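Input: one structure, supplied below.
A single protein chain has been omitted from the complex, and every remaining protein chain is retained in its original position.
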Amino acid sequence: MNAIKVTHLSKQFGKQTVLADINLTIEPNTIYGLLGRNGAGKSTLLNLITNRLPSPAGMVTIGGGNVTNNDALLNRIYMMSEANLYPSRMPVSEIFKLTADLYQGFDKDYADALVAKFELDPRTRFNKLSTGYRSVMKLIIALAVDVDYVFLDEPTLGLDANHRQLFYEELIDSYAERPRTFVISTHLIEEIANVIERVFVIQDHRLMINDTTENVLQEGYAITGPSTEVQTYTEGLNVIGRESLGNLLVQYVYGKLDNDREIPDTVTVSHIDLQKLFIYLTSQGGHREI
Amino acid sequence: MQFNFDSTEPLYLQVADQLEEAIFLNSFQEGEQVPSTTEISKQFHINPATVLKGMNILVDSGFLEKKRGLGMFVTTGANDKIRTKRQDEFYADFVSNLVSEAKKLSLPETAIIEMVKRGFERS
Partner (left out) sequence: MRFKVAFSYLLRTYLKTLGFFYACAVAGIVILPALITVILGQAQHYTLADALPGGLTAIVLGFYLIVYGAITYDGFKLFIQNGIGRKTYFWSKTAALGVIILFGELINILYGWIYENVITTRHGGSMMFFELYGKYFHNKAIDWLSVVVITVLFIGCFLATSMAVGSLLGLFSRRIQVTLVVGIPILLFIILTVLISVNTTSSLKLTWIYDVLTFMAGYHKQAVGQLNPFAPMISGAVYILIMLGISYGFTLKLRVPR
């Protein structure tokens, strides 16, 4: 199987830059998290990779072949998004049938099993489904189509806690059963933090982080202690955020710590979770007083 | 088995620690099969690759063994091996922390030894 390569991808809408010179590789059989704040360009990136937006500046290839209007390659990709691209008056069961016609290898039995698990009524017309059930329907298709790359743009939109839990379980089950790549773009970072193997962070229309989740977490530190000691210790390090409570200061650092520097007794160094790391990385050194 | 996720340790090490603990407490008996990577990852929403990485640490330590086509099993003697390993780590994990905290609190050596003795008597 071949990787998806994105080279020098840029996109402007009018005069507004949405993506600037994105370069990345999406490997087979890997679960990715695509993180970024609203308007960072996540959806546009996914729309370009899946050729929903045409002829961008730059290139998207799979195994060397350009995806633009390339059915053989597009057919190995499925993207679920908030945009409703199915005929609005069509019942769910018809949409499954249609998908089975157009995507070879659609697993009807699996889809039916998921329909039962999520308690989706297949006779309902698409436009009569609630936001949550629209997501459910698209997720079922995303898991049941036989493709190598699945892109999920806000997959849990409108889903209640039970359905989200069920979705993550089914995702992992399906991934274990038939390994393939998932790229998940979501704001619910906590929920996917342990599921994703690699992370893309888009900030200010550029790719800011492209690494394994493990490495990203290893590079995120919280340095806690009395204000002056903490400031001395973090001098020259990449401080991405701080919180203070009286004289107690927490500075969040992203990147390698200076191993030669001695950590004062009063200062503790610990790691932070992905959600917190993301918030500070994407809010440009915000200072919070508590 | 229970995972208490915190962010201070890489996830795969946490998986390894928790499995080791479960074996040590005989939640999984020697010779018994442990849950599959998929089962663990499904239940705790952890990437299967991460779980596998954690399991492989236990395989390398000789606490688990892979049986082709069957799954992962607790090795015979795993319990003793874990005990030995933890005994070796006891000094670094507990004693040195104890001493450094005692120093911060200006507690003399004799007082600490006295406390340890008291602790043993009570249990």
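Labels for the chains are A and B, by order of writing; each one numbers its residues from 1.
Going forward, a residue touches a chain if its C-beta (ideal position, glycine included) is under 8 Å from a C-beta of that chain, and two chains touch if they have at least 3 such contacts.
Note that the structure is predicted; figures quoted are calculated from it, not measured.
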Quiz item: Of the chains that are displayed, which are in contact with the missing one across the whole complex?
Solution: A
Exercise. Kindly state which of the options A:A3, A:M59, A:L98 or A:A176 is in contact with the chain not pictured.
Key: A:L98
Quiz prompt | Residue in contact with the excluded chain [from A:A57, A:L85 or A:I263] | solution = A:L85
Quiz prompt | Full-complex contact with the absent chain, from A:L53, A:M208, A:L237 or A:I279 | solution = A:L53
Exercise. With the missing chain put back, which residues of chain A would touch it? List them for me.
Key: 47, 50-55, 68-72, 74-79, 83, 85-87, 98-99, 101-104, 147
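To be clear about the criterion, only the chains that are shown with their structure count from here on.
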Quiz prompt | Footprint of chain A on chain B - complex, ascending | solution = 5, 7-12, 37-38, 41-50, 104
Quiz item: chain B touches which residues of chain A in the complex?
Solution: 31, 168-169, 172-173, 175-176, 191, 194-197, 213-214, 217-218, 265, 270-273, 276
